[in-house]
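Only one protein chain is missing from this complex, and each of the others stays in its spot.
Labels A, B and C are assigned to the chains in the order they are written; within every chain, residues are numbered from 1.
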Amino acid sequence: MFSDMDTFILTIKCPDRVGIVAAVSKFLADYGGWITEAHHHSDPASGWFFMRQEIRADSLPFSLESFRKKFADIATRFALQWRISESCRPKRVVILASRLDHCLSDIFQRYRSGEYNIEIPCVISNHPQLAEICSWHNTPFHHVAIKANRRQQAFEKIASLLDQAHVDVIVLARYMQIIPPSLCKKYSNQIINIHHGFLPSFSGPKPYHQAFHQGVKIVGATCHYVTEALDAGPIIDQDVVRVSHNHSIDHMVRLGQDIERLVLARGLRYHLEDRILVHENKTIVFN
Amino acid sequence: MFSDMDTFILTIKCPDRVGIVAAVSKFLADYGGWITEAHHHSDPASGWFFMRQEIRADSLPFSLESFRKKFADIATRFALQWRISESCRPKRVVILASRLDHCLSDIFQRYRSGEYNIEIPCVISNHPQLAEICSWHNTPFHHVAIKANRRQQAFEKIASLLDQAHVDVIVLARYMQIIPPSLCKKYSNQIINIHHGFLPSFSGPKPYHQAFHQGVKIVGATCHYVTEALDAGPIIDQDVVRVSHNHSIDHMVRLGQDIERLVLARGLRYHLEDRILVHENKTIVFN
Amino acid sequence: MFSDMDTFILTIKCPDRVGIVAAVSKFLADYGGWITEAHHHSDPASGWFFMRQEIRADSLPFSLESFRKKFADIATRFALQWRISESCRPKRVVILASRLDHCLSDIFQRYRSGEYNIEIPCVISNHPQLAEICSWHNTPFHHVAIKANRRQQAFEKIASLLDQAHVDVIVLARYMQIIPPSLCKKYSNQIINIHHGFLPSFSGPKPYHQAFHQGVKIVGATCHYVTEALDAGPIIDQDVVRVSHNHSIDHMVRLGQDIERLVLARGLRYHLEDRILVHENKTIVFN
Partner (left out) sequence: MFSDMDTFILTIKCPDRVGIVAAVSKFLADYGGWITEAHHHSDPASGWFFMRQEIRADSLPFSLESFRKKFADIATRFALQWRISESCRPKRVVILASRLDHCLSDIFQRYRSGEYNIEIPCVISNHPQLAEICSWHNTPFHHVAIKANRRQQAFEKIASLLDQAHVDVIVLARYMQIIPPSLCKKYSNQIINIHHGFLPSFSGPKPYHQAFHQGVKIVGATCHYVTEALDAGPIIDQDVVRVSHNHSIDHMVRLGQDIERLVLARGLRYHLEDRILVHENKTIVFN
């Protein structure tokens, strides 16, 4: 049924107390579970505990469904908030983009080469330019224009496309549009944005222009979950690149794009592998 | 008179136009000037031109004083703002610090080992703790307490100590006090601060606390000239270090201190070697 | 004739002596040449001097051809080795690849988005897999298999394809084949390779395996010109990424590929913009 590469991924968060690890690891050991990767984190500031266990699926005598049932006892006892997933099931990723293709192109390359175990039901854009690159990858492309006086209808259309796609993850690959609160709520911790600035510096539009005028010596990019607060959701990953007086705004944009695609690629990978737990607008990333 | 290591350092800024480099380099060539390092920068955004030339002192048939007189013609013709200095003259550096010694200690080490060609007329602190490390280095230490209702008198005392020291550069090595406008003006582009945050993020007090609560994945430090606007003077250099959910505020502080001493050491070196030109609240750093 | 974005790029190397900069900058100033970017480098170790000047084409009263004739005098007087090129003429880039497409894909994206001013006459591979991505970009694809006993014929075929392509630059985008000495000589300083290791560590095959078994904490990639000495030509650029005991060889390969595409993209850009001078198996990169 399972190959020796397939794993179950169990993630847990709960108020910290003695005995959680013992209970969970005893449960796994009793059924012969072979743990391939384990991460724990106790946060003394909040008093919470976080855990991610990756277990070889073929080492357990039961399916994901049975796991869920059998684990319920422990979960109740320790007031666990928990999820379990199968690494072999590809996640369904819908990408929202605008005109720039450097992030989209990069995701398609990782999809094509098998680096990501995903399906891409469709790409949605408010401009028509990315239709061709989608057709190369046999991926449906939806052009949903965002006009000032018809934003609501546009996002209703997008909501309906997301529904039909049975989407697991939404990636804003330089989408440049503000997502309405209803979608932020519905897909909480499922919408990943790449911001072309080193948050919390330079939120909002034209971050490279802001950076240039401040004369900073380093610019960056930030991958984060989207919440109703603009550019203020939980940060997943960041990276930076050194700049100098030699760099015009155009140079900064170009250098920044190299970082954007990289940070988004990493952040998306952490999400796809269930490595991210969110707590109080911050992330725990077990990588 | 000069050793073959001694150089004159000529720095220039002016509105850009054709012929500046030709005129300056012809002047140097006519006197046999041997250029060991040359940097140019044309900024299309402001329309200004910047230049730094380092010339072997023993290749020129005259002293710094004569250079100044002979160069005046070109300077007037091209409306140059310019300075020239001798690498062999040690700059006089006064260090202001508080209780933490990681930056002060690092500067003393570079001074002692000859990495910096400087004199340290004195160290000034609002706390007594750093007296001992100064006595090890035979450096006068002045304890000038800063009390809420006697700030003015304290800074008058400091101003007088700076005067007596014939100071060229003032280093705020985690001084943690706001410098009064009068001193900012008097020592414009001569006061170097290390801020323990990645400006313009996290200006003001407790930047690591701010960074922790924002959940950023990278923290940094910023070396800048001090102006009347708090933590907003021209940025000289910055650097960063990666953090994660594993890092408490204390960890961040500790990691940050490693970056602070490094960024301050670099920024100070650029200043000591006359590598920095300031224009419109930004720096050109020729390194 | 020229737009205000077009430039002439003049690069020079010669034994260092007084007066070179004065002569070159006087020549440019006499004809009204507007220098947009200038870099100089004196190397005391070798006694050589290097220079790159970028001049607005529309500021000079003559064409590239006339520039070449008029500049000959100075060039002879100072024994200059020099080149001049026009930024508006796209360079012709032939890409050699194998089966992996991360570098090829990245170059195509930069070509498509206009980041690189290039033409791609064709792609050559010893495997058929990359035909599709080339067809998407309307780029001729040549499958030239490399068989152990027919290497010579294969490279004769490749040499002939390069000839027909009027190639300016050859990029080995993870080509994984050793280029014969005749081609290395013919295209000296025109063949750019990306090596998936931090040279001079880990030259030759399977660098990530070598790195894993050594237990290094940082892996890297190196972009260099190809010479007859395997993985030992002049280094153009390098970059690194941190790894740990958590990283299997597969993880290292994946992280390394992120660096490979970035370093190759940068190195190629420096070459396309005539920013690289080679001297004694080392590069001067004016960026």
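Of note:
Just so it is clear, a residue touches a chain if its C-beta (ideal position, glycine included) is under 8 Å from a C-beta of that chain, and two chains touch if they have at least 3 such contacts.
For clarity, every value in this text was computed on a predicted model and none was experimentally measured.
With respect to the full assembly, the chain omitted from this view is in touch with A, B, C.
The chain omitted from view is touched by exactly one of A:G32, A:P128 or A:G204, namely A:G32.
Of the listed positions C:Q129, C:S160 or C:S248, the one in contact with the omitted chain in the full complex is C:S248.
Summary of contacts with the chain left out: across C:T7, C:Q238 or C:Q257, the touching residue is C:Q238. The chain not displayed touches chain A at residues 18-19, 21-23, 25-26, 28-30, 32-40, 42, 44, 59.
Interface residues of chain C facing the missing partner chain: 41, 43-45, 50, 198-202, 214-218, 220, 234-240, 244-246, 248, 281-285. The chain not shown here touches chain B at positions 100-102, 105-106, 109, 112-113, 115, 136, 246, 254, 258, 262, 265, 287.
Convention: only the chains that are shown with their structure count from here on.
Measuring from the average of all protein CA coordinates, the nearest chain centre is that of C. Chain centre most remote from that of chain B: A (centre = mean of CA atoms). Averaging C-alpha coordinates per chain places the centre of chain A 35 Å away from that of chain C.
Of all residues in chain B, those touching 2 or more other chains are 44, listed in ascending order.
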